[in-house]
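Below, a portion of the complex is reproduced, with chain positions unchanged.
Think of it as A and B in the order they're written, each chain with its own count starting at 1.
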């Protein structure tokens, strides 16, 4: 599993400044003498190569609105970010371990930071067992054909120019049905594009940079794919751990200038972030410095919506509680503390990355877990002594002659059923995006892996069903063939 | 069933221009010599007739904020829109047919477009079996007394001036409890008021009109009224069909200027619309050109909230995926594609109307359906081989002595129960707006239509209940008398 690296291109900022001047010249030229626009200079060529759409690029460079993010895939990057997509387990606090999809072995993935105008290359490796991919919201250009489908073992990359300042999401996106699924299963992170020339207002007001840059992701964790589709979250968290900043409050000093980069990943719930004792100085919609409002107590933030929030710690020591004011969510984990003391050692930044553990610590926490939370699998009973509701077996009486198991959100629901022998078991596919086959489709079947009898249903499109009747008592473990992480179990008992 | 017609009034724009100058003169006069304001000129009289509130109208015409939408019901319209309200079935894709309430036989209804300042007449016909009505969010004036209650067979109209630019919802609104019900059941559409004098910013930046005007409604579909009240959607869609623009991607060219008129109908879920590979150039809250923000990756949009979104297709071919980034919703249908190719034939507009079918095609699709989705009825088993969860019978064992059926969202829940003979069946009305009687109230009862025994409960207000005990085995079909589309079924089985 590789870690993120940020490689500063050798030419660095001088390179960009030179390029910027070249653009400026080009733009001036373009406005002054339209005839000249068909002959871009050498820097232009380095950025845009032999694009078939050079006239569009030239048009866009000269606009009042900024250019798109398109550059040649050969353009020299200012930043290279390498991330790794995989499946696995991470501790999330309160004795719970999450078994889902990860970036760099973490949930959320690394916090990526660039400056407006930077050329960014993302190199994405799939170290997992299923196809992954990437969607990078800071990229105002085609990305899906470059990094939309990355097979296990493959590395792919995409290069773009970050032209819009703001707080953006990036996430796994292998296409189709798998886009929502892989987001629900945990593969996401934050990428921030800092404005280049104009900063945020409180920096001007105070005449200083922030004392603390606080990168904060709110996100949800689900015990089954069905609950994920329906927005029935087991937990919410800030930056990957339940009550992370209750257990380790963020130290600040009275008077500190805090700039918060807040994003709600969702993937379903609204967040209205609030801090007890703080009224915002300024908020910036999706982090754009020109989309500014003063005041306010909360920020209403849908999934993949974001804000930059600026405030000062008041001149009084004490604890300032951060929470989602949709308090059902708060009670499930999205709460933390800023602890203001005069002698505090305020960190210059707190990143949105999920916690990292060395291998020993990770193994120890997993070993001590009271609960494994898996949106699609059935955690082993010995490591999951107090299962989430979705993992508790559902027992049907002897007088039940048919049981329906829904396939929804790449999970079976109920995951585990106990039935009398001779009961008809019917699967209905309630996933809707069932074009094609394979992991990126929501088409499902049920295929036995172990048990007294063999069975396999047809491959089911949306609102299709198939049934089996099991007569041999025993335990049947089955999966969905194109989604082998989808686990179901049928316990057939002897007739009384 | 009639279709929408847009009738351009004969005097057209010259008429309006003349009237505009008359107003201007009036306003100038009003400010310059307040004494003169009590003697409005002839155009003023044509617009405002013999209003009892002429002083208010005069005050409002001269404000920095715009006038309200009030005009005399006799004012000559620039547009006449005729829509038809009915109940019926429409295919919604993926083998599913929706059985609900429709406008012009479609879901959503027709996309209506006018320009700021236009006089608009809506003529609304009720071709259905229950009372309907209309609420038109672009109308800043009394509408409910004109078109709030339209009986079956009636046509009513309302005339207003569209004074605020933006993207608005219109929908059925027969009053009281029926307002939320008829919205939940599918009667809605989009009405856009284009700004007259100032356009949207990207038009100025690019010096051209949009290549594509894309009108997009997101909406939810429910399998039962109870699930509709609780926000437990079976499906979400863009413009009336699951994956409509996955099956038929919208063709665009790199460089195209797209203006999107986006509205989330809801009726319950939040939408955060996003396009993979696009960062917005500008967004305009509820489509008002002066409520503008630059940048951003999503728009957080509650039910009946809207945005104009402007962006360019980047200079690279490929697919740009449109989705609600609340990905539980995405997985249920709210996803589509913009397919960028250099040789594409970009349509000048894509309307938000639901698909239309000729009668043969409609009948064929309904005949081939795998599922009928009905928020209040019980689809016949032969046309509904794989029912939604809400339509699956719920079987109670012999040791159950009482079963509770909730009335909620103008539906019975469970819709179908199987009980042993002698079981007490109790209905509880969980609808809350139960003032009055009739279809526009949430007062309910249960009256047998067929079965071995007759029964009828009392008419129930909120949190009232009534019971029957059925001893004769057989199948009982019953309805709610004031909501005859509300269907319930009790299967009484012989005691063992």
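Simple rule for what comes next: contacts are C-beta pairs under 8 Å (C-beta built on N, C-alpha and C of every residue); 3 or more make two chains touch, one makes a residue touch a chain.
Nothing here was measured: the structure is a model prediction, and the numbers come from that model.
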item	value
Copy count of the single sequence across the entire complex, 2 present	3
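The rule is short, and it goes like this: only the chains that are shown with their structure count from here on.
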item	value
Superposition of chain A upon chain B: rotation angle, C-alpha, nearest 5 degrees	120
Whole-Å gap between the CA centroids of chain A and chain B	32
Of chain A, residues touching chain B in the complex	51-57, 59-60, 63-66, 68-70, 135, 137-145, 163-166, 168-169, 173, 177, 179-181, 183-184, 228-231, 266-268, 270, 285-286, 288, 290-291, 300-306, 397, 399-400, 404, 406, 409, 428, 430-435, 442, 461-465
Complex contacts: residues of chain B adjacent to chain A	94-96, 201-202, 204-206, 232, 235, 242-243, 246, 254-255, 270-272, 274, 276-279, 281-282, 293-298, 300-301, 312, 314-321, 323, 325-333, 335, 340, 342, 370-371, 385-386, 389, 392, 395, 397-398
